[in-house]
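Structure incoming, see below.
With one protein chain removed, the remaining protein chains of the complex are shown where they sit.
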Amino acid sequence: MKFDQPATINPIDRGKVVGIPHDRIDGPAKVTGSAPYAYERHDVAPNAAYGWIVGSAIAKGSIKSIDSRDALAAPGVLAVVTHENAGPLGKGSMNTAHLLGGPKIEHYDQALALVVAQTLEQARDAAKLVRIDYAQEAGKFVLTAEKDTAVKPPAGFGGDPDSAVGDFAGAFGKAAVKIDRTYTTPDHSHAMMEPHATTAAWLGGRLTLWTSNQMIAWAVKEMALTLKMKREDIHVMSPYIGGGFGSKLFVRADAVLAALGARAAGRPVKVALARPQIPNNTTHRPATIQRIRIGADRNGVIDAIGHECWSGDLPGGSPETGAMQTRLLYGGKNRMTAHRLATLDLPEGNAMRAPGEAVGLLALEIAMDELAEACSVDPVELRIRNDVQYDPEAGPGRPFSSRKLVECLRQGADRFGWAKRNPTPGQMRDGRWLVGMGMAVAFRNNLVGKSGARVKVDGKGGVIVETDMTDIGTGSYTIIAQTAAEMLGVPLEAVQVRLGDSKFPESSGSGGQWGANSSTAGVYAACVAARGILAQKAGFNADDATFEDGMIKSGGRSVPLKQAAGREGVSAEDSMEYGDLDKAYAQATFGAHFCEVGVDMHTGETRVRRMGGAFAAGRILNPKSARSQVIGAMTMGVGSALMEELIVDPRFGYFVNHDMAEYQVPVHADIPDQDVLFVEELDDKSSPMKAKGIGELGICGAGAAVANAVYNACGVRIRDYPLTLDKILRGLPEPAFA
Amino acid sequence: MKTFTYERAESPAQAAAAALSRPGARFIAGGTNLLDLMKLQIETPAHLIDVNRLELDKIEATNEGGLRIGALVRNTDLAADKRVRRDYAVLSRALLAGASGQLRNKATTAGNLLQRTRCPYFYDTTKPCNKRKPGTGCAAMKGISRNLAIMGTSDACIATHPSDMAVAMRLLDATVDTVAPNGTKRSIPIADFHRLPGDRPEVESALAPGELILSVTLPKPIGGTHIYRKVRDRASYAFALVSVAAVFTPDKGGRFAFGGLAPKPWRVDAADAAAAQGAKAVAEAALSGARTTRDNAFKKDLTARTLASIFAEARA
Partner (left out) sequence: MTVGNFGVVTRRTVLGASAAACATSAIPRAQAATPAKGDDAMVPVALRINGKDHHLTLDPRTTLLDTLREHLRLTGTKKGCDHGQCGACTVIVEGRRINSCLTLAVMHDGEEVTTIEGLGSPEKLHPMQKAFVVHDGYQCGYCTPGQICSAVAVLDEIEAGIPSHVTHDLNNVAFSDEEVRERMSGNICRCAAYSNIIAAIRDVAGEDKA
């Protein structure tokens, strides 16, 4: 099917199953531990041997020699894979650095060898016996030092790195109120709870991978490129994924080395990255430096807005697109954005939950808070004054498909009790806590992508949906079942969903918050095809038939679905493709975050006391799982505001704090109850589901709301994330010494 | 984790003797620190002596009116003990501020005292570290050192001792009771138990090879208001940037011990003596001679401010 006209009334609008807060259908498997993850496939690979990755101890240079003899001689060792014996390898088009390094070394902890042994204990120990002699080279590791060498990168995701409308410099120069500030965000680690893991098995020349991956079709393609194989000979399965957040968009060293290890050992091999390897071996969200200039009149109405974003990556890498949202979010006639990319020899920078916006809004939404203060306008009111219903770079000819930002701001503020905020910082106290409130706008692009599915209806009225879509915690299993149930008029329990298998029709996969809307639209398409066949078999005209209560009805006659399906059943496959509605209309999701923090007047420790927000993201397919996505993302936003930072040691070119004790993410005690309101919205230009993405919106702006609350609490404005207590203490007044 | 042989000790004497007779032997109690380090081959014992079945898990009253805490008493049980809660609240508080519920269920009194530093370079076997590999240099000194020590350091090492419990033990003037492989028992004042690094940062305690901790003894209760304040970036499950254990007595006296500042629980007589003059005086005395890096200089200010906070709390 092609979606190139706004959606009209369709079966999804009935809202009998879609839009209901159903419990997740994969819940019982997950809460009992019976859902099998990639490293747990005793059922299919009971004799898997264990692989352990040896990572590079230097950041840049080459291998002079690699000596595996001691490792090979160690008890239980079956094979050692290195660049010397791996055979010719290609590189996936989406990987910047090679997944098996050598002789050239591109970053610290790049995989240089895999040791395969009978047991995990043997493999882990023998890995220490691989002796590598390095030729080290000087590298560049510090973004601030390389900023001036940064260049304009080639056009990539999101289009041209630069944009300009009107006369930014002139208008900014003349503005009555000017904000010109630079903000920095550090490198972030996805820190999903399941480490990257793969079980690999060969049968003849064919490879099967049980892996933890967000994008099955990409995984097949990239493995084929890397191993120089035909795609048909690679079978990838990822039915359960213990979190990804972008870290599992692309195959990583676990997949490639499990495959190579299994070939070398002549039996299935499983490989998981050890937790301390993950931050340096895999990808991370790159650090940014962002300069924001806003020129406004005394009422805070923006006339000029400029956002420049610098980041770094390995040669051939891509920039963090932190200025993108500034092209669309606020009005103003004179505008510019720019992205510049420096070369750094750190591990590979790449997508992490809401790439671009997550860090872009950390900066932009503090700048807006600063503007609000400079103009003495309430921060919520300031955003309302600068709302714009069309793409402000393109003009009124490109309206938003739907944009309920103002509703989010008003309703969110109301629910939170924003009116009680004192605009003067440092005025509210609760015991030793300085209390403050902050807010920020949430904005995330809405992306859609081609997605396919197969729907089978059996003679008992049971429905099976198959698609290579993944569920990384996003709730795909459930919303796909809801979609099929709605479309075919059966109860949710009648639908079985099978995901994450490259034998199934290719889907959008999970990423960029495009998964829910795109993959259910694909299921919608397959269901439309199934309805056509079923209606025909029942002797109806498909366009007139309604499917409900297990029956197909038309013109006063009704036939049970199972009867129409017949003993042989019905199978239909289709995909949803998109025209250019996303070019004619700007499509995005919106929200408003509100947050109350306490800052300890003595120690500068910040603790979030309350958090809430209102969000508009089209039809909410399942309010229960959607809410979970939002609170989870808000929490990640709290992490980025208060604690998350991969710390670079420029001498060694690596992230020093590379485990979960040192790279801190929020724990239970950091997160209070969170309130989420979904503002009603249907977006008929997004897909027949009239939904948009929701998985990433919640992180966008959440951290800035925290930062603004910190400022309101204690009057210390920090523009250098995270807002740790040492930075806050520099600005806090001397306490009364008892 | 290198291979090792395993033995389950049946008596303290046997454990200590075995430790001496088997080269490279180590005791294992909760295992929460030792196994962490063994997996990374930072610790590579050839022989493990499991002391968990020794009858060292009791908390008993002493004739002097104090408490004898068996080496194997789990952190959870020590914190929850009625007498500790009542008479040594600062110890309960310190324990409960440490690690997580799961770890405290496993961690023992002796193991907690002997846990090793969390210096990130100590954890990275590819980096120079005098503590892990004597003579290789200290990567932290000119590296990332936000969490590291400002007091009691040397040119060889600036690591902190990460324990919360030990800070309270130091405040309470505990003694560590041990038995040597030859059967000799002795009691080591906690002040002398942990060593400063000097030029031998790998030697962290006063224990001789094979010496087994039997118990930790607390002198009789000193009363007063007990406070333990731990400052950290996240609200729980994190080591201290700075922690302060304090007991305030009604006569405006007080004593103070500090975590996160030094290679051992930090306590200075002059700081206790300054109690009546207030937080600032205590901070000045406690921090006299501080040596900071760019990353950890904030700990001075933070310590003073934390003291101000607990003085305010104690007087409220």
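A and B label the chains in the order they appear, each numbered from 1.
Methods note: a residue touches a chain if its C-beta (ideal position, glycine included) is under 8 Å from a C-beta of that chain, and two chains touch if they have at least 3 such contacts.
Note that the coordinates shown come from a computational prediction; the quantities given were computed from them, not determined experimentally.
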Interface partners of the hidden chain - shown chains only, full complex considered: A, B
Residue touching the undisplayed chain, where the options are A:502, A:635 or A:724: A:635
Which of B:80, B:208 or B:281 contacts the chain that the document leaves out: B:80
Sole residue of A:6, A:243 or A:399 that reaches the chain not shown, by the stated touch rule: A:243
Residue, one of A:666, A:703 or A:735, that touches the chain absent here: A:666
Residues from chain B at the interface with the omitted partner, ascending: 1, 3-8, 10, 22, 28, 30-32, 35-36, 39, 47-48, 50, 52-53, 55, 57-58, 74, 76-77, 79-80, 82, 85-86, 89, 92-93, 96-97, 99-103, 105-106, 235-237
Touch list for chain A against the chain that is not drawn: 23-24, 26-37, 39-40, 42, 75-76, 119-122, 190-195, 240-245, 272, 274-276, 472-475, 624-625, 627-629, 631-636, 659-661, 665-669, 671-674
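As a convention for this text, only the chains that are shown with their structure count from here on.
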Interchain centroid distance [CA atoms averaged], chain A/chain B, Å: 41
Chain B partner contacts - residues on chain A that touch it in the complex: 57, 121, 124-125, 128, 276, 432, 600-605, 607, 642-643, 647, 649, 651-652, 656-657, 659, 661-662, 664, 666-670, 724-726, 729-730, 735-738
Residues of chain B defined as touching chain A within the complex: 1-3, 39-41, 118, 120-121, 123-124, 126-127, 139, 142-144, 146, 231-239, 241, 278-280, 298, 301-302, 304-306, 308-309, 311-313, 315
